[in-house]
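Sharing a structure with you now.
Just one protein chain is left out here, and the rest sit where they should.
The letters A, B and C name the chains in turn, as written, and every chain counts its residues from 1.
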Amino acid sequence: MSAPKAFVTQLQVRFGDVDPAGIAYYPKIFELIHLAFEELWDVHVGRRYYHLIREDEIGFPLVHADVNFLSPLRFGDRPVVRVTCFRLGRSSIGLRYVFSVAERECIDARMTVACVELRGLASHETPPEYRARFEEIYREDPA
Amino acid sequence: MSAPKAFVTQLQVRFGDVDPAGIAYYPKIFELIHLAFEELWDVHVGRRYYHLIREDEIGFPLVHADVNFLSPLRFGDRPVVRVTCFRLGRSSIGLRYVFSVAERECIDARMTVACVELRGLASHETPPEYRARFEEIYREDPA
Amino acid sequence: MSAPKAFVTQLQVRFGDVDPAGIAYYPKIFELIHLAFEELWDVHVGRRYYHLIREDEIGFPLVHADVNFLSPLRFGDRPVVRVTCFRLGRSSIGLRYVFSVAERECIDARMTVACVELRGLASHETPPEYRARFEEIYREDPA
Partner (left out) sequence: MSAPKAFVTQLQVRFGDVDPAGIAYYPKIFELIHLAFEELWDVHVGRRYYHLIREDEIGFPLVHADVNFLSPLRFGDRPVVRVTCFRLGRSSIGLRYVFSVAERECIDARMTVACVELRGLASHETPPEYRARFEEIYREDPA
């Protein structure tokens, strides 16, 4: 993948993430995706996800997941995760996470979240200062 | 939903499954889906998933997930999960899990797993005695 | 163990609970202990832990854990857990959980929790109707 703009972070597959077959148990892969999402906020958007929840009182629950598991992640792997934005609606954001170990693509996940008010979970427009940061990593989704 | 044949099990959303917003954290929802999958083996297929792994030395890792999160699951909810089969290939099995709390549909998950040998992860034909049990809950996927 | 009064429940070690060495990863053992604690409330005390949190707005966070790991729990094990009370103070409750698989004792955990108000976490007297239920499973701790 030669991508112009993306947020890139590296994670680590820990002892507690793998199953008896030695490969990452898939609920743990979703925890890794959430870790990458929190990193995206903290580092790329520049708003700690913690502050978003506590001070802005908005959140981004998941509404749709479409994930291909291409190759197993194993204990000790240190996947590089490349995050781009494939959809940017009024309140919904589509984020794509591609996990690679060396040249091997392992996970290709399209996760759509929706901005909501934490009290009552009503739909809320994505604040423009955050939206601008997602535009920076936007690209047309070929899929 | 009026379904002719399905495997039905009831789960419980535990204290440790919910996030500060009071709704189930999505990696925990995938743990619940895996619990329903293990119940499907133990109760419907009649082969403990534990024995499948230990004695048959085959497994069913996830290759694709397509999940709609329709309505939040909350602490204390006791969702009923209805499992059907929407695809039955030589080695791949598509299982659909619909979680409902009372009449409210919360999760609609299509999870495709592939039968593999645990050593080496080579593709393996789904053994016919298990395949027959998945046929019983098969139905055309309208989606 | 021949115990006069105890709450007894059976749990199951799931696929996602075990590590690459095939034995239960210890943070998962603490999840099993919390499951037994929730069962204790739901079944023995007769107050759903969910209602305790939501309606009574009190909780029982852990203040001390003293746990012996005597023998490994493995994937597929179905440990029987025997819960007794070894301490009953104004707001603190000491609960002992002994996990056995057949005659083999695997875990011996003494977990001390303290009754608090969820808002502010101030100490709160254990309500007498609940306290009476813990007295039923009380016994002197030989240790």
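The criterion applied here is as follows: contacts are C-beta pairs under 8 Å (C-beta built on N, C-alpha and C of every residue); 3 or more make two chains touch, one makes a residue touch a chain.
Just so we're clear, the structure is a prediction, and the values are computed from it rather than from any experiment.
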Touching the absent chain when the full complex is considered, from C:D66, C:E125 or C:D141: C:D66
Residue ranges of subunit A at the interface with the undisplayed chain: 14-16, 31, 34-35, 38, 48-51, 53-54, 75-76
On subunit C, residues whose C-beta touches the chain left out of the figure: 20-21, 23, 25-28, 30-31, 34, 53, 59, 61-69, 72, 118, 121
Residues from subunit B at the interface with the omitted partner, ascending: 15-16, 18-20, 22, 25, 27-28, 75
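Going forward, only the chains that are shown with their structure count from here on.
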Separation of subunit A from subunit B, taking each centre as the mean of its C-alpha atoms, in whole Å: 23
For subunit B paired with subunit C, centre-to-centre distance based on mean C-alpha positions, whole Å: 29
Multi-chain contact residues (two or more partners), subunit C: 15-16, 75
